[in-house]
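The block underneath contains the structure these notes are about, expressed in structure tokens.
Removed from the display is one protein chain of the complex; every other protein chain stays in position.
Every chain is named by a letter (A, B and C) in the order it is written, and numbering of its residues begins at 1.
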Amino acid sequence: MNFRQMAADRHTYAADWKARTGGKVADYFEPYFPEEIAYAAGILPVRVLAEHEPDVISDKWIYGACFPARDMINQFLRGRMDYMDGLVNVEGCQWIFNAYEVITNNKPALFRHYLFLPDYTDSTTSKDVLRSELAVFRERLEAWTGRDITDEKLDHAIAVYNENRLLLRRICELRRADRPVLTGSEYMDMLLANQVMDKAEMNGLLEQFLRELEGRQPGRDTIRLMLIGSETWNSDLERLVESLGGNVVVDELDNGTSYFWNPVYPQKDRLMALALRYLGRPHNPVKDNNWRRRPEHIFELAEDYHVDGAIISKQIYCHLHGTDNYAVWRLLRERHIPFHYMERDMSVPEEETALRLEAFLNQVRAGATRLAGWHRKAVL
Amino acid sequence: MDHKYGRWPEDVWSSHSAGWRQAGKITAGIDVGTTSTQAAVLCGGALYGYANLHTGADFGAAAGRALDLALGDSGMTRADLAAVCGTGFGKRNIACADSTMDEVHCHARGARFLFGAGVRTVADLGGQTVKAIRLYDWNRVRDFMINDKCATGEGRSLEVLCDLLHISITEIGPKSLEAERDPEPVSTTCWAYANAETLGLFGRPEFKAEPLTEAEIYASHLFAYAWRILGVIGRLSPLDAGEIQIDGGLAFTGGLAKNPGITRRIERELGVTALTSRWDPMLAGAIGAALLAAEQEAGE
Amino acid sequence: MKGQRWETRPLDCWQLAKELRRSYDNSLADSSIVLGNGTTNFYVDWQVAFPAIVVAEDNPIGAMMAQQNEAFARKARLASEVRGWGREICGYHNNCWGAQFLGRTADGKPFPERQFTVPFPCVCDSHIKRGQQCRDYKPIARWTNDFTMYIGERDEKREEAMLDHRNFNTLKQLNEIESVFGQRLDDGKLFELARNCRLLKQYMTNVSYFMTFTPSPLSVKDLYSFFQLGGLAKIGPEKAVHFWKTLRDEVEWRVQNQIAAVGSERFRWIEAHPPSWHFLKYYRYMEKYGAVCLGSQYTHFSQSQLERKPDGSIGERSYPVYDPDMELTTREDAVRFMTGPDARAPHHFKIDEYLRPYALNEFADVFHADGAMFGLWRSGVGCAVTRKEQAMRLRQAGYSVMCYEGSQPGDRVDLDEKRLIDQLDTWMESLGLEKLEDV
Partner (left out) sequence: MILAGIDMGIEATKAVVLRDGAIIGRAKASTGGTDRPIQARQTYDAALAAAGIAAIEVEAVSATGIGKYDVPFAGRRVTEVIAAAHGAGHLCPGATAVMSVGAGETLIAALGADRLIDEYALSQKCIAGVGLFLRTMADRLGIPLDLFGDGEAACVPTAVSDGCMVFAELDALSMLNRGAEPQTVAAACIRAAAVRAANTGFDLTVPNDTRTVLIGGTAKNRAFVRALEAAMGIAFIIPAGAEYAGAVGAAISGAKGLRK
């Protein structure tokens, strides 16, 4: 089950899917995009994955943005995403909004929509304003695709997505075992493939993958790490950690566990059910607004997956994760979870990052009593 | 652009003590950094010989050359070494290393050797990276921070700037301290910004009452480096402390540690005087690796 | 001065502005309860409703710090960098948050102890995160509100839901501050305050309108000393209205008598957002070329109030407003009246407005600009978003645009002052303009 290849072949996959089903493809950046509504309209929602490619054009259009935002502009303007029919931006980070502006100004033929999702997610009226936005979005999709999005179609889409989330959660829970059968890089590749493919097909693959995992032998007992920070678009960092003798067992990334953590609880008003789900999911920094739930959620994950240390990997120029640095550092230092803070751009430079991670693993290994053989005797 | 300004002097030393055969276990540590390579040979826990060279294009060759020079001319050969540990950027290329260790732990252990047991905060001011390490009283790393991605290449950039400004890299530090007042630093984001701004400080008295003197220009450049390094060291201090609080003895290792223009300004800002050592601070990594090699060899 | 074309005169209300600003700064230090960044709406003046409360905004503290005391601003930025707020954080915030942890401000006074914080919603998404840092320093109450925005024509359904969201949160803040602090909110004063906002905005729009004339009665240097009075600097509504009325009348008089801010005005240029507050010299340097700066949407009170009418004349922008003397009986009416019927206030977005890369095309046309100068900030996302494309759109429309780089306006770190002066020379020479003293 080569998920990394599936994520890499996303362009051909999307083009084939359009040929097969005659449907349209709509791309999005932030994982707050209400995919169920688009799916119910027969649209394939695909997350834009930034890549590390030579970029001669983005400095003309944008300044000061993070490298992923620049690379998305680079990909669109180089015609890499021409099969795409629509681009939707959910209110979030403004560098992504800037990339959305540049792309839609250069590709006027695209269907485009700006969906406002309140940054103050905990307010009483947040659900109402989001519900009205979802209703407007539904009308625009119906006008665009010519199909009307009935409640039955919404229920089907919600069911497919809930099953997808349940499967992802079951796979994620396997990593709470002392010697997980699944490595962090496999898990991240699976997530990335999941975000660029049709969920119905993906659910079949995930069930098959689950059966395969249940047949595997337990993995090596290595240092258990948690990954915090900006969204990721590849599994380079996880592979590097594994090559140095660690394993990323859980992550608090916006496109990682936060993407599938809670399901939609169906109710009569389907759009309100969706609004409540997207306002209730674990938040990324811009939505984690008033009373800051993110540090506590990080600590819950760290405890559940009994991690030995955390790696905070933040994109350069990502001011939102930057603003949360203080709160996350203070929590981790209070609860005595060793962490290493690093910055990255699109690439993970091997030597420089290996230097940091190896030192961090050696620092953590000295404190990981579990690895000192005490616990292993108990298990055997 | 000839390189006689930016090229810091290489150094080889040997204790020439004939009694090395009876001095106990002999181990060696080799620190192949991006810009400089050091090898250190320890006999029975005492420094026998070291070499400090430019790395050049070939990491492996630099390591071999440094080790042979460190063995000195008293008949000691590689065969006499009980264990060799490699560290640094190019540690994978050290053919004769039995084991490798990461730089943070090597610099920490080496700093304890060079500066005594009182050191608890080590700042490695290397060619490409700046590492701030906090130690427990026993030899274990408590926490460490490495510079932001945009602050890479501090040491290397000083070599480039000295070539451009026609001032020797060993003189720029002391000369910068001759300035009566420290003007505001140039950009503290990355060395490319800092170099560009410093190169523009000459001439053009447009806005300053009078143009900056040579000492003041070097002062504002090295002040920017010191400020950038403070940003890394400060991240070890407790989050709710107002000013930066340094935990116990502070020690500087690595190439820029020999530049008083930077270290003196950091000390002035922190209100702490760093510990000194009779040996070259660049050797911390290699000596640490040698000590860790001995401990590992004893441990097995 | 060589190349003088119009008569110039210093502004009479200059002294008044200075005293008002000084009284505001002093009021920060000696008050019992200090509110954090304290407005639900740009122009709400809390002191009217809650007399014992003084507003200590991040903006004024952080922005002016590098200009008042560069060494202290550097220490404050270091204090915030060691806490993880690196160089990608806006200079206003880095200065202010760092100074908060250092416990003092640029002039040595202790940092104002904020008891609760109500960050005002703004289009920049680092504003949304603001106010959390007051709670990082000391756990205090925080109420926030959303900056509602959407793109495209006015859509009544979206407007209604967004306005409810905004007004509900504003009301919630007023009620909870009342209950938490036992301060009785005087609704009558709130109604008066609501009407005041309308008056204040009216005078400010007039001042903007008068600056579209050639020669411009005010340059941006003068605007900077006034534009915060009544907005972020809370000086009390009566004083604010009085001041702006006097300023408006004086500017009108200057336009009638062709009194110029810069006597040798021959090149009018605009900006995109706040300047480097610690290096305002470049305005006077540009005046050596006879180039006068007319400000940006930011300095014209973060609003786009003027537009080119179909008949070619310049007039106030027509966006939906409530009837000025609407009957206000309950607190909710006052809040609804203050927010106004436009969910995208205070910027009153058109389809292609403000955040979008065409926003300044109309702004440049209305102010008869010849060129524009954009500071590309490396942090401070709200100022720098879509500016690079906006510069290209202006160039395509025939304006000459120069971009220079720096870190966010409140932050000296990355502004290479020498390179900026070189770039100004390059810009003027490429347009064939020489310094007037050289001619």
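Throughout what follows, a contact is a pair of C-beta atoms (placed from the backbone, for glycine too) under 8 Å apart; a residue touches a chain by one contact, two chains touch by 3 or more.
Computed from a prediction, not measured in an experiment: that's the story for all the values here.
Among the chains on display, the ones the left-out chain touches in the entire complex are A, B, C. Check B:Glu184, B:Glu214, B:Glu267 or B:Glu297 against the missing chain and you find that the one touching it is B:Glu214. The chain that is not drawn here is touched, among residues C:Glu159, C:Asp222, C:Glu271 or C:Glu405, by C:Glu405. Considering the full assembly, A:Val56 is the residue among A:Ala19, A:Val56 or A:Ala109 that touches the omitted chain.
Take chain B: the residues that touch the chain left off the picture are 1-3, 34, 56-57, 59, 89-90, 92-93, 128, 149-150, 152-153, 156, 160, 164-167, 190-193, 195-196, 199-200, 202-204, 214, 217. Against the chain not displayed here, chain A makes contact via residues 52-60, 63, 67, 345-347, 349-352. With the whole complex as reference, residues 376, 392, 395-396, 400, 405, 414, 416, 422-423, 425-426, 429-430, 432 of chain C touch the missing chain.
Heads up, the rule we're going with is that only the chains that are shown with their structure count from here on.
By C-beta contact pairs, the most connected chain pair is A-C.
Taking each chain's centre as the mean of its CA atoms, C is the chain most distant from chain B. The distance from the centre of chain B to the centre of chain C, with each centre set as the mean of the Cα atoms, comes to 47 Å. Within chain C, the positions touching two or more other chains are listed as 83-84, 86, 378.
The multi-chain contact residues of chain B, meaning those touching 2 or more other chains, are 148, 150, 235, 239-240. Taken in their complex, chain B has these residues touching chain C: 148, 150, 184-189, 193, 196-197, 200-201, 204, 206-207, 227, 230-231, 234-235, 237, 239-240, 242-244. Interface residues of chain B, counted against chain A in their complex, comprise 89, 101-105, 128-129, 140-141, 143-146, 148-150, 152, 235, 239-240.
Taken together, the chain A residues at the contact with chain C in this complex read 59-64, 91-95, 97-98, 101-102, 105, 114, 116, 118-120, 123-126, 128-129, 131-133, 135-136, 285-286, 289-292, 316-320, 322-330, 341, 343.
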